[in-house]
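The structure under discussion is supplied below as structure tokens; questions concerning it will follow.
The other protein chains are all here in position, but one chain of the complex has been omitted.
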Amino acid sequence: MTAALTALPTAFEAVKVDYAAVGPMLVVVAAALIGVLVEAFAPRLLRHTIQVVLTLTALVVAFVVLVLVSVDHHGVTVGGSIVIDGPALFMQGSLLIFAVLGILTMSERFGGRSADAFTPMGAATPGSPAEAAADRAGYATSEAFPLTMFAVFGMLMFVSANDLITMFVALEVLSLPLYVLTGLARRRRLLSQEASLKYFLLGAFSSAFFLFGAALLYGYAGSSDLSKIASAITTANGDLEGLLLPGVVLTLVGLLFKIGAVPFHSWTPDAYQGAPSPVTGFMAAATKLAAFGAILRLAYVGLEASRLEWRLGVAAIAVLTMVVGAVLSVTQTDIKRLLAYSSVAHAGFILVGVLAFDRTGVSGVMFYLVAYGLATIAAFAIVALVRSGGSEATHLSQWAGLGRKHPVLAGIFALLLLAFAGIPLTSGFTAKFAAFAPAIAHGGLAGVVMVVVGVLASAVTAFVYFRLIVLMYFTEPTGDDVAALTPSIASTIAITVGALGTVILGIVPGPILDLAGRVSQFIQ
Amino acid sequence: MSNPYVPILFLLALGFVFAAGSVFTSLVVGPKRYNRAKSEPYECGIQPSPRAEGGGRVPIKYFLTAMLFIIFDIESVFLYPFAVAFDQLGLFALVEMVMFIITVFVAYAYVWKRGGLEWD
């Protein structure tokens, strides 16, 4: 017995890697590593510029590689741990676009020497002389850019992970940099550190849940490969049936945490509020997309055969998420917390599309994620511009009368709010339609119930957004010195792209909907 | 003897019995003369300095060392199976391992240049 075991590893075969298929990921991780070296060796004054140029170039190159090369290399690669198929490519492409927009907003300097959103020295005690000295000496945490790139790498891997181990590694690679980024806000340091710690602790819990569930599924199927789990479910003789449902539930808990579904949402408002606003925007758009990509793959490739056992539970979570997200957003007085609860509600809306279990559901979800992500990045970029006494004016009362002082900015923000509310002619409407229609068509009674709740919840959130618009345009400004800073070209591009995307996806959604529909087939 | 770790337990038991036995014996046969000064922290004969509850704070330097230790210890543990199976793994694994070492070296260079390896 021992002899047999020790003799086994004599055979080794190198895994086949389709470098063209994973090219975008390699470009991104290489740029991240070079970014770390830049932090180590480049002179302090040049770092910001080098980092921004490097990350943007790498992201664009990765996108070009994705569009020109990887699209022709569908298939399972890297020893079965990565799968490049239609949904993976679509979501990787969207992630890269989000990352470009996110980096553009993060690079905002407002005429200073380093990125305005990030603290000069994360390790210094908030408000201490060391912090002030670090600021004077021109310190800057331009590590934020390589960290973002590592997170992007994790996300790219997350949406294309074909087995649970890779998925877990990707989950960690995308989460850890985000925990750090959350704690790097330049202003309100204590809030930021608290947010970072909360996010980290709860995230570590959810990772543990995911890992435990993955272990149970491995015990059930004898493999962590999603397609092998799928075939194990269809051919199982019932011996290990007790492992399946707990495994499914625990892995889904881990993933639902990342999208901020109720009751795993409690980190969302704190982390969104404490993180630097550009990071919040990136996190809200990209993390949500990546996590939904993983949920889609897990649900559609791995666990579809057992869906009758867990679908209703997830449907209940979706309903709860929509209701809680919508109702709690009514009571918020802080703009970032409001957007956080709105993102919780949106997670519920998207879950409705996921539970359709049809190709149209996949395309609807992907379209929703793109529409929501573009609007969110732009919205948080605008939040970062509105200042009072140097720091962000996030209390709702401070936004009163903003439309009179800054009509263009407030106009764009109002447009984005309309999109969040799902008003026709904005991307929000088409997105909600794309996500809800499959649920009615293929979701049965549960689908109809979810859509009804979804529409009601949308109405509630719409009230919140309209109240904010009224506040901006039809309320007298308070005596505060609230003013919007003039964005640099980078932020302007990000906001413009977000707003234009919102309009275009609302008026002519056809091309993107078609594309999402064409690529919505997973490789089993 | 199928399990190679059972004999190690024998040695473990011997060692523990010896250590615990000696300590216990000395407790029994040794003298006991109470003196308040003897139970104070030893600080070269002067009055002990007051100390924060729970041991006070430990310099952050040690935590940093511990984290760096984890990174590099994991690296060396990854190198072990690679080294043992080197001949069977072939050129592919050699190239992969060089890539891996380079990746860790990037982090090492960062820590070095940012002063993480300095003791002041």
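Note that the chains are named A and B in the order they appear, and that numbering of residues resets to 1 at the start of each chain.
To be clear about the criterion, a contact is a pair of C-beta atoms (placed from the backbone, for glycine too) under 8 Å apart; a residue touches a chain by one contact, two chains touch by 3 or more.
Assume contacts and distances are computed from a predicted model.
Asker: Can you tell which of "NADH-quinone oxidoreductase subunit H", "ABC transporter ATP-binding protein", "General L-amino acid transport system permease protein" or "ATP synthase subunit b" UniProt lists for the chain that's not drawn?
Answerer: The UniProt record for the chain left out of view names it "NADH-quinone oxidoreductase subunit H".
Asker: Mind listing the chain B residues that contact the chain we can't see here?
Answerer: Residue positions of chain B that touch the missing chain: 1, 4-8, 10-12, 14-16, 18-20, 22-23, 25-27, 29-33, 38-44, 48-49, 51, 55, 58-59, 61-62, 65-66, 68-69, 72-73, 76-77, 79-80, 83-88, 90-91, 94, 97-98, 101, 105, 108, 112, 117-120.
By definition in this document, only the chains that are shown with their structure count from here on.
Asker: Measure off the straight-line distance from the CA centroid of chain A to the CA centroid of chain B, and report it in whole Å.
Answerer: Chain A and chain B have C-alpha centres separated by 39 Å.
Asker: Show which residues of chain A lie in contact with chain B when the two form their complex.
Answerer: Against chain B, the touching part of chain A is residues 2, 9-12, 14, 33, 36-37, 39-41.
Asker: Can you list the residues on chain B that touch chain A in the complex?
Answerer: These residues of chain B touch chain A: 2, 85, 88-90, 92-93, 103, 106-107, 109-110, 112-114.
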